[in-house]
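Step one of this worksheet: look at the structure below.
The complex appears here without one of its protein chains, the remainder shown in place.
For subunit A:
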Amino acid sequence: MPIVTYVLRDGSTRILEVANGSSVMEGAVGNNVPGIDADCGGSASCGTCHVYVDESCRGLFDAPLPEESDLLQCSDAMQSNSRLSCQLFLSDECTEVRVVIPGMG
């Protein structure tokens, strides 16, 4: 099963097994990980599931669709490794995914 490490705003981490085929967002919401609100339920509309993806595992995910990039561009917390976690789908290769939840929305 894919394993995801979530680095929370307070610097602590949650390490969770998340089902194959689920998104990094679903793993967080299903386990009540703070900081990923996912208002729109994963339809790349809200931007409230923003994370930074650790360099080590960026290649495991498909490149963002234009919708996602557009939404991220305007976030104050945007970095080059910003992604919407609802668009990061986990596969068996994802044994060591690490994402950081931005400090402010």
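Everything below uses one rule, namely that a residue touches a chain if its C-beta (ideal position, glycine included) is under 8 Å from a C-beta of that chain, and two chains touch if they have at least 3 such contacts; residues count from 1.
What we mean here is this: contacts and distances are computed from a predicted model.
J.: Assuming one chain is omitted from the figure, identify its UniProt name from "Iron-sulfur cluster assembly scaffold protein IscU", "Carbon-monoxide dehydrogenase small subunit", "FAD-dependent oxidoreductase" or "3-isopropylmalate dehydratase large subunit".
T.: Per the UniProt record, that chain is "FAD-dependent oxidoreductase".
J.: On subunit A, what residues meet the omitted chain?
T.: Contacting residues on subunit A, toward the hidden partner: 29-32, 34, 37, 39-41, 43, 45-47, 67, 69-71, 73-76, 78.
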